[in-house]
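Structure first, then comments.
Just one protein chain is left out here, and the rest sit where they should.
For chain A:
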């Protein structure tokens, strides 16, 4: 029915995701006109979803190659624990803030080499392994205890607010927003304007053709998982800053949220297709949904149900527009 209307399909092709975001914002505003559009609430949505946005950016790069990285939630926790312990041990802060991304990259390299050197048949398996290893290590570091009190410099990216002289304190734009925007812009440039980035899309679109045309697929994949690890480590730094704490159970099931955000954002699970803007919209949709349900004091069980339905709806829209594209 809908799928037979080419004009509607073409509209959805370009703006479907934006329509969902706008409709959600209107609904939320209608439900809590006193609160939803306040600066405090909007910055809450940003702060609460900055880590997810970073995880989703990393996951996006992996999904573009038709891969999957199940380890990101655990890697985030491991990075968080490592930097928290280092901060408490008196390591200077410039090193501490590098530890998060460094741990992430190291885990990503393990994933990448496991795939390409051990030749495990699917990234699902390798990263399922590192999901468990990283989660175990996170708990092992302090035997499961959380570590609090990281110091203002370490917390900066996750906690600072800029009021720009216009926002009444304590409100302002969170530093984590700028981290996400800068990362998204850098990733966009990397994927669209460098040869390595184009190779990543090529591998996802058709790995065989990519190989034949001389792309070193293994090398590219190692980069891809290292990038995902990097974003997970950076997400750990933000979350540690935000909560002033490292805790080993952080980010449980965060990989599923990240995958959901990427898929809702229109990326193909079979690789080769998707946009950074779509990913950010996907994160925003999940964040808006949770925020709206929380503001209206609705049971968290409904949140799960709705997220599930939105995943299905988003992919259905994708199916419609693919059908339309085939026809024209």
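Observations on the structure shown:
Here is the rule we go by: a residue touches a chain if its C-beta (ideal position, glycine included) is under 8 Å from a C-beta of that chain, and two chains touch if they have at least 3 such contacts; residues count from 1.
In the analysis below, contacts and distances are computed from a predicted model.
You can't see one chain of this complex, but its UniProt record names it "Ribose transport system substrate-binding protein", from the set "NADH-quinone oxidoreductase subunit L", "Ribose transport system substrate-binding protein", "Putative sulfite reductase" or "F0F1 ATP synthase subunit epsilon". Considering the whole complex, the residue from A:27, A:249 or A:305 that touches the absent chain is A:249. Residues 32, 35, 38, 40-41, 44, 47-48, 135-136, 139, 142-146, 148, 159, 161, 169-170, 239, 242-245, 247, 249-250, 252, 291, 294-295, 297, 300 of chain A touch the missing chain (whole complex, contact as defined above).
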